[in-house]
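With one protein chain removed, the remaining protein chains of the complex are shown where they sit.
Our next item is subunit A:
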């Protein structure tokens, strides 16, 4: 509750709405006490007085009645009617929704069909039909507006009721012999009430507007009684000669509806947990870069892609998560390098940082360099980054169902990948796309190219994604857990395919995975990541056969081996540290059985050349 109020108080628009509404309510509360003339007292001699003339603050209307007095009394009436309509609609709608949701079955079916029928009307038709039947009048307009809004409440409340009608506490009440009425009032109603209140706060503005509208049409309040709508309706005849008689009530309706809407939005936003976590911000075209210093040009290396002390963090509110805390890694032409680690170790963020694809906000690259053939990509202008994406460096992602566009045919997605980098005709791109699908061994490629992603199997989808990565014959493919979402047999096929492609085309691969088995099949070298840093690096055979870092050793011990006897499986005790509060020194020390006091005192460097380890007590000597 207190977080709710805090969130609401932070929303400046909602505060503004609350203030305006507060002033209006205060005014109508004190209206009877103010020295105002009778709102219905006509004085034809004083017709159409302008505001601030002859003691009439807001002037007079076509019958010489004081507009300020009429405005305040009219506002009181409009607010009261709107509120009453909301209460009636909320109460009746909630009752219908609770009954439908609680009893379910046929009762639910019949009620909801009827509600659907009511919703098939544009709302005003229903309101007009009701007013036509009952006759014009403020009370009848109120009933009409309330009736028209009942379906909205009934639907919302039914949804909530259905979700709680079979919770344990309701079952318990039923078993203890409570009657339906008591369960509904003591168990269901208290849980449904907040929904009703939120729905009211978001619709009450509408209801005020709708009743004002009916009055404006002459179907609501009848003279001499006047709400804001009928004041505006009566003033319309003199719109051109005495515009102030229209502007005064019109502005008041605008102010009321706006302030109610602002406050209602604020309440809803404060209650919506997704907005609360700030998760609803969209990632920008490229990751933000905030680098204090540009790293110096390195000497020429043969590496096609090299990361140097790359640092990427997420800033969420006042918290800083150092997802990548200084990663250096080089990939040579035609080489396949595995980057392995548990979830949360920062391996995917490292991979996405290369082409600026880390979601930003909240991601920021804060240091280091990513060199493609010697040229730094961090901080490169977006146009250059875009030109290289998919052309020189291509990605394959984890789950092809969510990473392929669901509404485009796979052929269109493939040809697009080609055509954003090469000016070739549609037909030529199409032919190339068919060829690509054949290359990744999709049978019947010419027909498959017209499929939508949901029409393909998981393995086929991932083949399409690989074909897309190959489209422009890139130098580097970054594969971010491309086989994790697939089942084991398909996984083996995809790995075989990647391995063949690599050997045929000489493309370099950075392969992100959490699976040592996969690394063993595919990679020449492997780097192990823990808490945002590389803790060990070497050729695949070296690392797998003789792991040097205690973490690597225990991670390998976690992998079950088929037919390898009765080796005991060891889970690593504890959890990886949260990267917003990394411990001093070795991040693995708290979970390490070899750790001594020295491990936590100072930074531990990655030592060695070629074969590297970040440990002062390595399992194997690497130097």
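The rule is simple: a contact is a pair of C-beta atoms (placed from the backbone, for glycine too) under 8 Å apart; a residue touches a chain by one contact, two chains touch by 3 or more; residues count from 1.
Here is the rule we go by: contacts and distances are computed from a predicted model.
Undergrad: Pick from "C-type cytochrome", "Potassium-transporting ATPase KdpC subunit", "ABC transporter permease" or "Thiosulfate oxidation carrier protein SoxY" the UniProt protein name of the chain that isn't shown here.
TA: Answer from the UniProt record of the missing subunit chain: "ABC transporter permease".
Undergrad: Which listed residue (A:163, A:185, A:294 or A:402) would be found touching the missing chain in the intact complex?
TA: Counting the whole complex, the residue in contact with the absent chain is A:402.
Undergrad: Given that one chain is not shown, which residue among A:106, A:282 or A:423 touches it?
TA: The one listed residue touching the chain not shown is A:282.
Undergrad: Tell me which residue among A:219, A:380 or A:555 touches the hidden chain in the full complex.
TA: Only one listed residue reaches the unshown chain, and that is A:219.
Undergrad: Who touches the missing chain here, A:15, A:83 or A:129?
TA: Residue touching the absent chain, from the options given: A:129.
Undergrad: Looking at A:315, A:416, A:438 or A:524, which makes contact with the chain not pictured?
TA: A:416
Undergrad: Just the residue numbers, please: which parts of subunit A touch the chain that's not shown?
TA: Residue positions of subunit A that touch the missing chain: 13, 113-114, 116-118, 120-126, 128-136, 205, 209, 212-213, 216-219, 232, 236, 239-240, 243, 246-247, 250, 253-254, 257-258, 261-262, 279-283, 285, 352, 355, 357, 359, 382, 386-391, 394-395, 397, 399, 402-408, 416-417, 420-421, 452, 454, 465, 468.
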